[in-house]
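Only one protein chain is missing; all other protein chains are in place.
Chains here go by letter, A, B, C, D and E, matching the order in which they are written, and residues are numbered from 1 within each.
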Amino acid sequence: MDLRIFIREMEALAPPALAEEFDAGRIGLVVEGKPEVETACCALDATPLVVREAIRAGAEMLVVHHTPLWTPVTALTGQTAALMRQILLAHLNLYVMHTNFDRATGGVNDALADLLSLEDITRMSLGLTGTCTIPVGEISRRLGGNLRVWGRLDTLHRLALVGGSGFDPAIMAEAVALGADAFLSAELKHSVARHAPLACIEATHYALEAPAMQQLAARQGWLYIADPPEIQYLV
Amino acid sequence: MDLRIFIREMEALAPPALAEEFDAGRIGLVVEGKPEVETACCALDATPLVVREAIRAGAEMLVVHHTPLWTPVTALTGQTAALMRQILLAHLNLYVMHTNFDRATGGVNDALADLLSLEDITRMSLGLTGTCTIPVGEISRRLGGNLRVWGRLDTLHRLALVGGSGFDPAIMAEAVALGADAFLSAELKHSVARHAPLACIEATHYALEAPAMQQLAARQGWLYIADPPEIQYLV
Amino acid sequence: MDLRIFIREMEALAPPALAEEFDAGRIGLVVEGKPEVETACCALDATPLVVREAIRAGAEMLVVHHTPLWTPVTALTGQTAALMRQILLAHLNLYVMHTNFDRATGGVNDALADLLSLEDITRMSLGLTGTCTIPVGEISRRLGGNLRVWGRLDTLHRLALVGGSGFDPAIMAEAVALGADAFLSAELKHSVARHAPLACIEATHYALEAPAMQQLAARQGWLYIADPPEIQYLV
Amino acid sequence: MDLRIFIREMEALAPPALAEEFDAGRIGLVVEGKPEVETACCALDATPLVVREAIRAGAEMLVVHHTPLWTPVTALTGQTAALMRQILLAHLNLYVMHTNFDRATGGVNDALADLLSLEDITRMSLGLTGTCTIPVGEISRRLGGNLRVWGRLDTLHRLALVGGSGFDPAIMAEAVALGADAFLSAELKHSVARHAPLACIEATHYALEAPAMQQLAARQGWLYIADPPEIQYLV
Amino acid sequence: MDLRIFIREMEALAPPALAEEFDAGRIGLVVEGKPEVETACCALDATPLVVREAIRAGAEMLVVHHTPLWTPVTALTGQTAALMRQILLAHLNLYVMHTNFDRATGGVNDALADLLSLEDITRMSLGLTGTCTIPVGEISRRLGGNLRVWGRLDTLHRLALVGGSGFDPAIMAEAVALGADAFLSAELKHSVARHAPLACIEATHYALEAPAMQQLAARQGWLYIADPPEIQYLV
Partner (left out) sequence: MDLRIFIREMEALAPPALAEEFDAGRIGLVVEGKPEVETACCALDATPLVVREAIRAGAEMLVVHHTPLWTPVTALTGQTAALMRQILLAHLNLYVMHTNFDRATGGVNDALADLLSLEDITRMSLGLTGTCTIPVGEISRRLGGNLRVWGRLDTLHRLALVGGSGFDPAIMAEAVALGADAFLSAELKHSVARHAPLACIEATHYALEAPAMQQLAARQGWLYIADPPEIQYLV
């Protein structure tokens, strides 16, 4: 498939116009490789391991959620030089769908709601709130563990969730107004936890966003390459 | 003691000139109460529980690390109105020492190094690196648990630490250059963890900063009021 | 009456959407008190005298034109601490309507036009121009004196007026184009007076804005609390 | 005298380095005329009347306090075109000394202290405080009337003054700390008057700044051209 | 003709709304002279020579493409004082049409296309692309010489052109997409030339923009005043 056609298909899936302003220049084709795409892979991040696996799989395209060139660069040195050399040498294309995919139908938050079997879903300005029919232990199991619960969580009828780093006081207030008992997201800061108006279930960033990429790969017939962070607990 | 004299003593302990620029207007006397200070209390945050305990203890002064008025306000409503009413009604003074105390001798990072028995300490642009003579399990015990270790941690000879939210790539590079095997701080973000050049030991913000306030209270003969966050793990 | 219903009524009277952008966060409920409002008072400013009178009157609500928290604060000390303590202790609500009330029908400029019996009124981008049927001495009498007339004022057929601090060269040019002979507002600066294209009648800020609050109180059945500045003349 | 030598003399009198940053490009030679200066005039503002008188006096130089080109222009139309035509046609030089003259020895504030016979003078960050040996009625007489006194003025032992528009809360606090009973300046705003920590004596901008220009003219042997604003009172 | 009517006619010819944002305040009536316009002249720049010729021709109006007051001024000295004196003394009106004329029908780029006999024209975001029926030597002849060709120019079927300083990489990419073989504009920078995706024909700024002013003068029955730069070549 011509690269330009592949891009057009991706733009239909996750329209660039849905992206946050801060994503300008950081989504779409981030590294240009071969003009023909036969085999595509998919992952959350373009880590060295992921890129190596994609190349080993003979892919011409790697679709990820997070760009490896977030901060604009005027130099390619150290880790960045190594990663770019790896990608450019293999003529691998790297395509990024970020907040446009968060917001797309079937995107990050929908995949998560699906994974957790949420029902009666109401969309929020970011993320969504739904009726939760499984206990928190089962949520943990489906997300691969790694949960921390901040504050009291007695009942869990309605669950608000935002994939990625979504513990924002304004959205949390929105969740409370929608009757949520708990708020599931990642990277909870102390200052936010201190004023949280509902229980906070903190998962890893990876656990919340990887499901959408995995589901996307399954739908498109691509190879999904997992690379979760290794975490040890001493609690 | 006259309030102005109390303030002068605090400024000697944690000179305002040491503070980061973003702390301008957010440290020092943040709520003005009685002009005479006999009894002082100390805590990490001015939470409703902490303020209630300070008032119950008959204090005219509460010294904290984090201001409750971080974002400048043009209105006092909701939680802010309730907290300010509680403080103003009791004519309680509220005094904040933040990044100036982080940097002060005997401040946040020194208290932490002391608690963890670090030796041969080298200061970094923020935080410090020292020789660690206790195993990571003992670190966890002394910090009250709540540790997450990201990445491989085989040996732990030299430990870098930054109290609060200090997983900054530039400081982490500094730690590596100083021979650190691990970096202890709070609030590790996924994007930083992905490129971390050494093992990251993530504690809670509270666990890293409370020791300094507790040691300060002990030195000054004040009442320390604990209010750690409640966290449940489903790992 | 429930506080939320009271607020909705105020928003109908002076829609927040009419306010200037610089009023963002500085209008509406500026201090939150009791959730039930039976007795309301009204004044131009929330001065210590006004607040004392409102509390003495047993009010749960004070409606004013100027917020006492104009500059965003990160600390409550000195006069601000004293005023906020007075308001919060009494659980008095403080509600502000500023440029949204200036622009509202029956607002600041309409009240002034009414007080001065202006006819054939044309609205300007700010304030209005109307036919004046009373002599300048009577204008002074109705505004409580305190007038200064800059430049020659031979005839006064059409009068432009802007409540508050409205001597803006662009609006003054607009007034000239509408045939105004004089421009009534407050706080005339030397540099503007030097280039004024018509006679300027300078009243006090209080004299121009208080009438609207007084008329509002009368319409709503609230207690109006006067607190004009004391000025002595040595001319 | 060569224009460049005249400028050098002016720079010795009121060093440009003393000026506030906002005066950059707005002081010094603001309109360039004849290269030889024999006759100079002096005034507060370059009004059409002042310029006409200076030309009638055969001057090649007019020294003023306020530039007529405060707002940077990209067009010369209306009043600005007329004034610039008048000045350029006569090849009149226009030289401005503004905040550099306020701060200079013998400048605006010194001239005012001299006119009001202040003694034991202490300089403030702007303006000065001194012992006042004349009653407020005599102050009014020497300033040509036009005074408004805001708040109670019982005793007047120490008087703070700032030429021009100087009712700044920070400087007013400074004056209180220096024991001032009253603060003399121009253009008092309602919001500042409301929180004034001492009595405010409000004169006209002209009355406070013209004396310095008049004294300068006398010292240099120049013609001083008066052009005070006409004000009628209806109090 | 009344000046206001003349301005209205110019605004019909080159609507101010077509101008780039950076032209705000820099187009339209830039110097105001006589209120009646009988004789008008036209030129590219208001140079001293052009102004002298316009005055000699008895004109009340000079229409130019480039304002002589581009950088906002707070002083009239040196060359600016001399030029403004010359214009103001003669009561000459100066009217500027800049990017609004570039974009207008019959404006700068249309005049150029006309001069070079381009056919089948497609407009770009700035400038246009057309079929070129004359050889590059003839282009040079019609533009008065002064051409530099950067890069290989083998065939010249389609020519892109932007009057003035238009070698912008984004527009050059647009030209390539439209099939252009060469790009004609002025003031090519080394850094742009290095990455140019097509041959660049660099003319002088004057040669590209003067034709439009000359054609305008012819259409309106005004006197066109030429003042091309003198350039010697040592190649």
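We adopt the following convention: contacts are C-beta pairs under 8 Å (C-beta built on N, C-alpha and C of every residue); 3 or more make two chains touch, one makes a residue touch a chain.
Here the structure is a predicted model, which is why all the values come from computation and not from measurement.
Within the whole complex, touches from the chain that is not shown fall on A, E. Per the touch definition above, the residue from E:58, E:145 or E:179 contacting the chain not shown is E:145. Contact with the undisplayed chain is limited, among A:67, A:99, A:140 or A:185, to A:67. The chain not shown here is touched by just one of E:74, E:129 or E:204, and that residue is E:204. Residue positions on chain A in contact with the hidden chain: 25-26, 28-33, 67, 69-70, 72-78, 81, 84-85, 88-89, 91, in rising order. Listed by residue number, the positions of chain E touching the unshown chain are 45, 47, 66, 70, 79, 136-137, 139-140, 145-153, 165, 186-187, 189-191, 193-195, 204-206, 229-235.
Basically, only the chains that are shown with their structure count from here on.
Interface residue usage between chain D and chain E, two copies of one sequence, is largely shared: over half of the residue numbers at the contact are used by both copies. With angles rounded to a multiple of 5, the C-alpha fit of chain A against chain E returns 120 degrees of rotation.
Chain C and chain D have centres, each the mean of its CA atoms, that are 32 Å apart.
Those residues of chain D in touch with two or more other chains are numbered 70.
Judged by the touch criterion defined above, the protein chains link up one after another in an open path, with no loop closing it.
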